[in-house]
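Here the structure is laid out as structure tokens; the discussion comes afterwards.
All protein chains but one are shown in place.
Which chain is which? They are A and B, in the order written, and residues in each are numbered from 1.
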Amino acid sequence: MSAILKDPLQLLIAAQQPGQSLAQSFYCDLAVYERDLEQVLSRQWLVVDHISRIPNRGDYFLFDIGNESIIVVREDETKIGAFFNVCRHRGSRVCLDAEGHKGAFTCPYHAWTYNLDGSLRSARLMPADFDKGVNGLHRCHVRVLEGFIFLCLAQGTPPDFDSAYQPFADWLGFHGFANARVAERRSYSTAANWKLVVENFIECYHCAPAHPEYCSVHPPELLLAYGAGPGSGPPEAEERFARELADWEVRARTLGHPAGFLFSDAADSPHLRTLVRLPIGGTHKTETHDGEPASKLMGQFKEFDGGETAFVFNAVSYLLAQNDFAILFRFTPRAPLLTDVEVRWIVAGDTEAGRDYDVGNLTWCWDVTLKQDKKITEDNQVGILSSRYQPGRYSEHERRVSTFVDWYLRQLA
Amino acid sequence: MSAILKDPLQLLIAAQQPGQSLAQSFYCDLAVYERDLEQVLSRQWLVVDHISRIPNRGDYFLFDIGNESIIVVREDETKIGAFFNVCRHRGSRVCLDAEGHKGAFTCPYHAWTYNLDGSLRSARLMPADFDKGVNGLHRCHVRVLEGFIFLCLAQGTPPDFDSAYQPFADWLGFHGFANARVAERRSYSTAANWKLVVENFIECYHCAPAHPEYCSVHPPELLLAYGAGPGSGPPEAEERFARELADWEVRARTLGHPAGFLFSDAADSPHLRTLVRLPIGGTHKTETHDGEPASKLMGQFKEFDGGETAFVFNAVSYLLAQNDFAILFRFTPRAPLLTDVEVRWIVAGDTEAGRDYDVGNLTWCWDVTLKQDKKITEDNQVGILSSRYQPGRYSEHERRVSTFVDWYLRQLA
Partner (left out) sequence: MSAILKDPLQLLIAAQQPGQSLAQSFYCDLAVYERDLEQVLSRQWLVVDHISRIPNRGDYFLFDIGNESIIVVREDETKIGAFFNVCRHRGSRVCLDAEGHKGAFTCPYHAWTYNLDGSLRSARLMPADFDKGVNGLHRCHVRVLEGFIFLCLAQGTPPDFDSAYQPFADWLGFHGFANARVAERRSYSTAANWKLVVENFIECYHCAPAHPEYCSVHPPELLLAYGAGPGSGPPEAEERFARELADWEVRARTLGHPAGFLFSDAADSPHLRTLVRLPIGGTHKTETHDGEPASKLMGQFKEFDGGETAFVFNAVSYLLAQNDFAILFRFTPRAPLLTDVEVRWIVAGDTEAGRDYDVGNLTWCWDVTLKQDKKITEDNQVGILSSRYQPGRYSEHERRVSTFVDWYLRQLA
């Protein structure tokens, strides 16, 4: 086909050089943003929260992405439902509060009422041939795995969940997430394209210059070797750290804890998952200021082993788990240059704030780090708006960013 | 013509199903919004205010719609003028204050001065061949009927005013609007497309769930039967209410008051007018909290008959008249998702605040109702932005909304 009739986005994709950051349009244009939502993110299983947020029948919360609002509700003891928050009558939002408890969903406009399973229970005065059976709320695909709620916004059949996420189940189970609870929720909305937020999160090339607190917990030599996940550092750095790693792995496995590198998807994977367990480094038992425990041991941990598990579910859903607490990160586009960064600190289910943990201690490392990342990423975005921005070469330490970019372009193509 | 060369808007119009709400684009897109202003609303005679706002020669106020500002001015004792607030020199706004008094309009930029009839009085230093005669302010069509000022923004010949609005004259005269005054002005700007604001206003399907105060004044059975105007309710509801209605009509006519259903345009009308007089319902003399009078009887009313007249001038101009006061509603687009809702409470000309009426008592019912409608309509708009919004079926009680949508699509086609 002649170039003039081709989708301009395909021309942009074709022009992209491997090992370089994306061209300006990918980070700025409304048309690309809309394609990202429709074509890239609607094919992912997004982790949106922990099930402890909706323990009882009728408890719900809203998940917002782009212009969408999804109601996530506990339909009954064993079932979680998810529905587009759009009335089938004239389109009003059905649920207005960000979270709450409902016996049924009654639209605030004309009181059409939907059951907790989304089916239309009542609609006053409708014509005789109106079929309630086909006027339930539009379902959003939802799955729960070891306490985490996953949504997929695909219009049709979503990617297979089990083959993608069952491999995480054992380690999630070991960490005891099914019986965990959320100790703290914070958000760090960032005035930047979602891909810049992701790229910032998946490399630690910037850790030494930008995150002194984080680097006081995680030793620089380890960050250099594994900061962006195994295989992401320069080989000589990995070699230098290999002995400490080997010793730690022996110790963790002796204790019966998971350790090492379970898998890490390449750019041709649909999900871009990673699962790995590594030492925090140094003498830190957990990711606190003094390295001492922040809360009760979770799941099957019987003693602290100084390890941290990275559950990378996909490009926008991450879980970093210590022995005694974990942090869930979700990165959600809201506009071309606006991304929600929502974070949950998760602890064992039988803990109590004040008694078992101190929220300030729990959140210290990542709260300061996320505020720094917000600033860095916003300054990255404004720079990219310049006419003189051009894709730059990645360092050895940004392999995962390079993989992410490759993956993204394949999804978009 | 092949589909690819057709105006995409015509394709959208053709795809619209009768009896359903409009497709997303009609409520969201900038291109539709611009066509709405140019093609639909510029053909209407918009009621903008009551003449008591500008009693003396040189008194003026500004009416804003979209990006337009119109100067409405009293040219002399008998004549009202209306002009686009755009200097013929380099385009400055000529009038800056929203209302005031002027002997002439002097542009704040280079002092070109226009007479109250819009003609250019002076323009310093212009070339010898400059023709002041063709450089007056652009006129906007204006008419006054029984105290109400109507504008039409059409570039050329406007629709005939007299044939359209003379039919309202007798009833307006009976209510005494020519000698009325405005007791209160309030605005309820709404972050939604103008058509959602209109649709909300012309149906009472939502009254029971959303407006408890309004329903404490107007009995639910009456709202069900006539809430959206005569013929809008389900036939069985109208039947149930027929007796009360018949009794009230006899009483009103015995008193010499207008009553009943004078006319109501169908979707093929250019104006979509309605004129009807119905009982408020129950024992209410007027639309107050306790049902007792709020002000002096207006016009030719000699005693309270518990009736209310609905003057529907067109889709965006409404007047609801009690025996002792009336409310003028105007819905004016300012941006695709922003609509001005301007309201005037009107009383007899010889009244005085504090002595003859209490503003809180006068405004109670509709102030609370309009605040509820603003919220409802904004929640409707955000729902419609979802990818899962789809046109929904109208109930029996939304016949007038269905008629409005049909009318709108014909105007746009």
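To be clear about the criterion, contacts are C-beta pairs under 8 Å (C-beta built on N, C-alpha and C of every residue); 3 or more make two chains touch, one makes a residue touch a chain.
None of the values given here were measured: they were computed from a predicted structure.
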| item | value |
| --- | --- |
| Residue, one of B:67, B:157 or B:283, that touches the chain absent here | B:67 |
| Option touching the unshown chain, where B:9, B:28, B:126 or B:338 are the choices | B:126 |
| Full-complex contact with the absent chain, from B:50, B:74 or B:88 | B:88 |
| Sole contact to the chain not displayed, among B:108, B:282 or B:360 | B:108 |
| Missing-partner contacts on chain A, residue numbers | 19, 21, 199, 205-206, 208-210, 234, 376, 379-380, 382-390, 392-393, 395-397 |
| Where the unshown chain meets chain B, residue by residue | 38, 67-69, 84-94, 96, 106, 108-111, 123-127, 130, 135, 138 |
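Simple rule for what comes next: only the chains that are shown with their structure count from here on.
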| item | value |
| --- | --- |
| Turn needed to bring chain A onto chain B - CA fit, degrees, nearest 5 | 120 |
| Centre-of-Cα separation between chain B and chain A, whole angstrom | 49 |
